[in-house]
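Only a single protein chain was left out; the remaining protein chains are all shown in position.
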Amino acid sequence: MTDSTSSVSHLDLDESKKTFLDANELILNMGPQHPATHGVLRVILRLDGEKVLGLECVIGYLHRGVEKIAEHRTYTMFNPYVDRMDYVAAVSNGLGYCEAVEKLLNIEAPPRADYIRVILTELNRLASHQLWLGTHALDIGAMTPLFYTFRDREEILKIFERYCGARLTTHAFRIGGCQYETYEGFEKDVKKFVAFVAPKIDEYEELLTTNRIWVERTKNVGTISAKDCIAYGVTGPVLRASGVKWDIRKAQPYAAYGKFDFEVPTGQNGDTYDRYLVRMAEMRQSLRIIQQAIDGIPEGPIMAKVSKVMKPPVGEIYHSIEAPKGELGYFIVSDGSTQPYRVRVRPPSFVNLQALDLMCRGQLVADVIAVIGTLDIVLGEVDR
Amino acid sequence: MAWESALVARLKGQFGSGVEALTYLGQNYMQVDRSLIPNILQILRDEEQFDYCVDVTAVHYPKRERQFDVLWILYSFAANERVRVKTQIAEGEHIPSAVSIWPTANWLEREAYDMFGIQFDGHPELKRILLPDGWKGHPLRKDYGIIEQDSEWVQINLGIESGQ
Amino acid sequence: MPSFITSYLDKNIHVTPGQYGSPFWALVYILVVFGGVSLAVVCMNWLERKILAHMQIRLGPMRVGPHGLLQPIADAIKLILKEDIIPEGADRFVFWIAPMIILLAVFSVYTVVPFGPTHAITDMNIGILFMLGVSSLGVLGIVMAGWASNSHYPLIGALRSSAQMVSYEVAMGLAVISAVVMTSLNAEGTGTLSMIGIVQAQYAQHVWFIFKFFPLGLIAFFIFAVAMVAETNRAPFDLPEAESELTAGFHTEYSGLRWSLFMLGEYAAMIAVSSIAITLWLGGWMRPFPNLLSGPTWDLAFSFFPALTFFALAGMTFYSTMRMPRHSYFRVQTIGLGAFGAVFAVIGLILLLPGVNGRVQDIYWFIFKIAVFMYLYIWYRGTFPRYRFDQLMKVGWKILLPMGIGVLMLTGIVALRTELWDFMHEALRRLVHV
Partner (left out) sequence: MEPVATTFFFYLLSGLAILSGVLVITRKNPVHSALALILTLLCLAGLYLMLYAPFVAGVQIILYVGGIMVLFLFVIMLVNLERSQKEKQFNQQWVPGILAAVALGALFVTIYIKGDALFVRPEMRFPEAENTQQVGQMLYSNYMFPFEIASLLLLVAIIGAVVMAKKRI
């Protein structure tokens, strides 16, 4: 706590101005080791009693230089690295990267591969939202939902494990399609899972949606208007909860998303409660997409024709997908060699986290916790 | 390949030859002159409704005379359209900050400064974001080796010989 | 035997050792009560983890002993052996004494808790006042711990805690007073603050105060039940030690044995406030339905309850023993679990003995009611999210306090004019019938 003054310059902290009885301002250092910062986020809060006057995020504790590594790996070799950014939604990361490189190579994955990609990505979105719900509820003090969501997330991880052998950092897709054909019983497993998890989502809602304390803790907390969301580049469920009906799956469909019928849930108030409702609704929409995809999955090859040594022509491409946290973009520059010249990842968590200060001003310390939870950040992605 | 649209025509009318509009693999981008930078961004946001700044980043070309490409990836909700604005600056050259246009540029510019050492004028607080304060060097430059580190910083702050 | 031992027993008078003035027996009672409370805390530790675990679809401790039964002992050993860290810059003396003060305050409360008409260490003329006063001393310990740690999280935790406890004490006190007012409706016409006197007043009036002047008693009990959760810093009012916000609140910097003293204090306080609620509203040591199901037959039937409880526990344990995996690796555990069941069965048999049976009735029902409260505490923890500080204050000052004042005033009016109450009930009944 003592070293916090070094980086709080803009919080106009001036010790000499303090008088003997001036007990109003308190600098509180939260993290990087703190149970509610979801990893190694450090937040320096300037408090008036318990009211937040301002805060500053200190990030980078988990910085691994992913973008630098990309420049020294071939296109194929870099693929597993992207899983390590947003490790709770590794499949989405892989999808974004593979599609970006495919665009750069000007090839397209076969339809069956697209369907498998959609199923796995939506399952992953569900898993990510479940993890978010559990930890968010735990932050607000409701302990039980965590275990309920983890029980159900386990079923998703089991499907991943059977499909590609890994549970968390799946490396499920390859450039040009999928490495693996679905295993025997995949369809049955997924259908069983959809039937299994739909009532479980009602169960989570039963625990929280009408719980008075939950409503009081989340309503009008961390409110952000649609205008501010756009100005701060906030995307994903946070943007939608503010009332902007924008989802890249609908706006600029990728993979097979254009073929499915689903809705984009939105909120009105842009507060923590609306974000909670939007994510719950998104979980149901994901189930709808999975159901449609598993029903209509076509037969055919799962890999496009891709040469072993990939040398995309000189040029650059930006491709983004709707990750569970928001817009996940890849900007790739090719110089015609086997290695990307530059890979830039546009991380949704990083950009969303920037709005924390805005959302927390004037709120209480306890709300900071709620807001960090509701932003659904993953530090692996913030720091890369 | 050249990119032609009403938007490009309007911008060309305003800025003349400083704007070069291109398209590659169906994605549009503009190569603009460094001197146009704050104005063209302001106009893109105010008049063309590119109200969402997706990303601000840079690319390093050490062999070029003007070493850095600085990019703004923009999106317009109204038109459902993306556009990339690119400009070239030389080593040590400053560039106006876009924070007053899009607040989101704050951290993104800080990251570009952190990784490439690009100076953004008018940024409220241009300091390192991912790397610790006091670190020397900008790792995403091409002349910064992949196993390179600021061993002086590591020795002083972590008390170990090397981070590797 | 020396006379200071026998004199209290011989006379067979119905007073507590404290009132009788027998230091020896008072000391025995103190040891038994304090030892019993500590043991209850240990059991509570295991039960809370198990019950919470089963609510949350997990198993809880399973490794140490059969079904984790020895887990509290393992925890205790670990905590005792752990390094006791006093942080640099902490106020050593205050840091050292803070947990003691909490323990002192909490355990002092037990001197007047009536487990039965004579089963209390002592009975005081100001019993309930003493309990409230002494339990409010616990705040001091928390404030001292938070300040002495010389760190921001404990300080904020301590501030929250003291503000919270001071606020809820007000509502709590009002609810208590309304129960005390009810005691004045005896034939003698004088109220009492004595804990035993309050239970005896309920006996004399043939009603538990929770049902007295329905719904006034119930509301007062509800106010107390909410305030007591806040007083003991338990979920959903566990802000002072809110893990996700303040890591562990006022005891963030504590470790090892001293930390365990805080835990001991917290659980002992839970039992203490539950026993206040039981004494004031739930008829203390009296069995359920004393006047609805009266008569010697019912008395006899209810007298089997203590033994039956232990037989049920023994049955559950034996059932689990049979379900243990049949593998040589589990042999010791299976035998241990069986032995545990046997101990329960033996206790049940002892409780059936005629001499014992009559004497443990009061204690049994009192502890039974405490157990219900403890289960509620665990249930709250499994269900509720945590209140925010301003909301907590809002509940305390803007809901519970006005309710408490209203209930107190109404109780006072009704207590003075009981016929008013009858009239109102009659009017209400007619209204319903029309």
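Should a chain be cited, it is by its letter among A, B and C, assigned in written order, with residues numbered from 1 in that chain.
Just so it is clear, a residue touches a chain if its C-beta (ideal position, glycine included) is under 8 Å from a C-beta of that chain, and two chains touch if they have at least 3 such contacts.
Nothing here was measured: the structure is a model prediction, and the numbers come from that model.
Colleague: Could you tell me which of C:137, C:218, C:352 or C:371 touches the chain that is not displayed?
Modeller: Residue touching the chain left out of view: C:137.
Colleague: Identify the residue among C:69, C:90, C:106 or C:124 that touches the chain left out of the display.
Modeller: From the options C:69, C:90, C:106 or C:124, the contact with the absent chain belongs to C:124.
Colleague: Hey, which chain C residues sit against the chain that's not shown?
Modeller: That gives, for chain C, the contact residues 19-21, 23, 91, 93-94, 124-126, 129-130, 132-134, 136-137, 139-140, 143-144, 146-147, 155, 158-159, 162-163, 166, 169, 190-191, 193.
Following the convention adopted for this analysis, only the chains that are shown with their structure count from here on.
Colleague: Examine which chains touch each other and state the graph shape they make (line, ring, star, complete, other).
Modeller: line
Colleague: Just grab the chain with the largest centre-to-centre distance to chain A, centres being mean Cα coordinates.
Modeller: The most remote chain is C.
Colleague: Which chain is in the middle, if each chain's centre is the mean of its C-alpha atoms?
Modeller: A
Colleague: From the mean C-alpha coordinate of chain A to that of chain C, what's the distance rounded to whole Å?
Modeller: The answer is 45 Å.
Colleague: So the centre of each chain is just the mean of its C-alpha atoms; given that, what is the distance between chain B and chain C in Å?
Modeller: About 64 Å, centre to centre.
Colleague: Do you know which chain C residues sit against two or more other chains?
Modeller: Answer for chain C, listing residues that touch two or more other chains: there are none.
Colleague: Counting only residues that touch at least two other chains, what does the list for chain B look like?
Modeller: Not one residue in chain B touches at least two other chains.
Colleague: For chain B, which residues count as touching chain A in their complex?
Modeller: Per the touch definition, chain B meets chain A at residues 24-25, 27, 29, 51-55, 57, 59-60, 71, 73, 77, 80, 82, 84, 102-104, 106-108, 111, 115, 124-125, 128-133, 139-140, 142, 144, 146.
Colleague: Provide the residue numbers of chain C that touch chain A in the complex, in ascending order.
Modeller: Chain C reaches chain A through residues 52, 55-58, 151-153, 156, 235-236, 238-239, 242-245, 247, 381-391.
Colleague: Report the residues of chain A in contact with chain C in the complex, numbered from low to high.
Modeller: 1, 26, 28-29, 34-36, 50, 137-144, 146-148, 151, 207-208, 211, 213-214, 216-217, 364-367, 369
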